[in-house]
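Worksheet: one structure, shown below.
Note that this complex is displayed minus one protein chain, with the remaining chains in position.
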Amino acid sequence: MAERLLDIEDLRVEYHTDDGVVTAVENLNLYLEKGQTLGLVGETGAGKTTTALSVMRLVPDPPGRIISGSIRFHGEDLLTKRVDEIKKIRGNKISMIFQDPMTSLNPVLTVGFQIEEAVMLHQGLDHRAAKKRAGEMLELVGIPAGREGDYPHEFSGGMRQRVGIAMALSCNPELLIADEPTTALDVTIQAQVLELMKKLREQFSTSMLLITHDLGVVAEVCDHVAIMYAGTIVEYADVETLFTNPRHPYTRGLFGSIPSLDEDVPRLQPIKGLMPDPTDLPTGCKFHPRCPMAKDICAKRAPVGVEVAAGHRVNCMMYEGLVPGYEE
Amino acid sequence: MRTETDDIPQSGDEHPGDLPANHYTVEPQARLSDVDTGKRRSQWAEVWRRLTRNRTAMFGLVIVLLIIFTAIFADVIAPHSFRAQNLDRIAEPPSREFLLGTDDLGRDILSRIIFGARVSLQVGFIAVSISIMIGGTLGAIAGFYGGRLDNVVMRVMDVLLAIPSILLAIAIVSAFGGGIVNVMVAVGISYIPLYARIVKASVISVKEQEFIEAARAVGANDFRIIVKHILPNSLAPIIVQGTLGVATAILSAAGLSFIGLGIQPPTPEWGAMLSSGRHLLRTAWHVATFPGIAIMITIFALNLLGDGLRDALDPRLKQ
Partner (left out) sequence: MHRYILRRLLLLIPVMLGVSFVVFTIMFFTPGDPAAMMLGERAPAEEVAALRTQMGLDDPFPVQFGRFVFNAARGDLGRSLVSRRPVFQELYSRFPATLQLAASAVLIAVLMGIPIGILSATRQYSAFDAMSMGIALVGVSMPNFWQGMMMILIFSVTFGLFPSSGYGTIWHLIMPAVTIGTSSAAIITRMTRSSMLEVVRQDYIRTARAKGLSEKVVINRHGLKNALIPIVTVIGLQFGWLLGGAVLTETVFAWPGVGRLMVDAIRQRDFPVVQGGVLLLALTFSVVNLAVDILYAYIDPRIKAQYK
């Protein structure tokens, strides 16, 4: 088995707001092997971004707080590291691409400088060398030379996200966290940016954690997938397995709510119900109020992950033998 | 710090047309029907709830209410007359009989401060009302109609804004004379541009929204749209600025009185009281000190309340 570059265990993150405590991430277990791309899939509000920010130790505090668990990077727990040690890792060994390119670049600094400062900080380059490096990085992501002196407002959304990618890759990170990097972009631009990320990921041999709510993107880019629901991972498998043999009712529901042109399905089958109120999560299995297979026990006991096949884990009591399973 | 809105699960993510039979979704459904009924009332109730949870704002509110109370019942509360001179007992330091001492004419400073609250509050509230009525109307017209009318109104406002407001008030009062009415008018006029700008900005932001379109579609005329739909929705910034504005107006009026342009004796006005204490600074410190403290407490309380209202009306600004 390959080395686990990133290994998250029993992570719990809470937000303490005026309206009560929101558990954004609970009992989360996840790992990423070196050189691989892991897709983290879930609906808005499932806790994907919080998970990513926890890895960066950037959960806004207050109101956010990492309560328990460990996040090991190369075997070392990031959560117990001192802030100055974390700062040497951020932007250097682990870097992040953010969702909205319109707001995640600083409007009053040139794009070139925003890349330079990371390079100067982590690689110890002088200003001239950093400038050269920034220019190279921009060219690599398809931004013509000579535009490093421009400000973010002079670029389109897609171009800005390219800047974001150049910035994230400028220090040659081992792990790249991309938080819905294409969600805010036009569909045609999405494909281009995705293609670019795939290419660069290989070129830089970076491992990647790709956060998305788009299963299509996962199929295109990822090796492994983790499906997240209400703060926890409900199913984890390699892409092939998950797409051909999804086990968790929620995962199946996700596939049921994607329109397909190939198959002749009478109508879409959306998952019934709504995402649960974060301040008032259901007891037991978080998914049980919406689950077509739920039995009484699902409201009482939280499921324990079961490895249904090698490398395929599911958090559902059907596979613990406590609830009748699908008839297949 | 902002919570990650993306990641804090929002129960308000409604998926209409997907109504479940499950017990778990009863609550969001109930919430949907709330929206149609008493939205505006519950909105103000929510503002009030947020305000009452803000301790400093409530502290400010209590002091403001106390001052208003003092002003209304000045006759009952004040231990002495505000105008009775006692030339044998000029500029006496605080004593049991005169708690805050006497002024240059032997009058009781405490009583004058208590009656002064009347004058200052009146001047503050009426001056701000003048500014809001004239400035608000001009701003609403400019914002609603836009175009050339907007241009003319706002250029005139630009001219008035170029004169620091206290200077404008000084110019007006120095020309037309002091007295409580002139002071209110002068101070009121000097802050017209401020409200014109605020109201214009909020009218523009409301104007383009769909419910205005809807009102127009069912045939409401301009006046009705402005009064019924736009003004109530522009109220928040006016309330906040108005509260802070009363404080500024009181300060301006005190300033005018201080240089002898404002309210004339024997009317007890805090600024004028300061002015008479100025020459006694070396011999009778209390004459100038206490009226100043009265002004300071009033302004301080109004500012606390204004800040609290701002936070309560626009929760985005506060965490």
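First chain written, first letter: the chains are A and B, and each begins at residue 1.
What we mean here is this: a contact is a pair of C-beta atoms (placed from the backbone, for glycine too) under 8 Å apart; a residue touches a chain by one contact, two chains touch by 3 or more.
Everything numeric in this text was worked out from a predicted model, so none of it was measured.
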{"item": "Candidate in contact with the missing chain, chosen from B:Leu51, B:Ile166, B:Ile204 or B:Ala220", "value": "B:Ile166"}
{"item": "Sole residue of B:Pro79, B:Pro93, B:Pro232 or B:Gly260 that reaches the chain not shown, by the stated touch rule", "value": "B:Gly260"}
{"item": "Of B:Val47, B:Ile126 or B:Leu304, the one touching the omitted chain in the full complex", "value": "B:Leu304"}
{"item": "Chain A residues touching the omitted chain (full complex)", "value": "56, 58, 60, 86-92, 95-96, 98, 100, 103-109, 114, 117-118, 121-122, 151, 153-154, 164, 167"}
{"item": "Chain B residues that touch the omitted chain in the full complex", "value": "1-2, 155-156, 158-160, 162-168, 170-172, 174-177, 247, 251, 254-255, 258-261, 271, 274, 277-278, 281-282, 285, 288-289, 291-292, 295-297, 299-300, 303-304, 307, 317, 319"}
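Assume only the chains that are shown with their structure count from here on.
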{"item": "Chain A and chain B: spacing of chain centres that average the CA atoms, whole Å", "value": "49"}
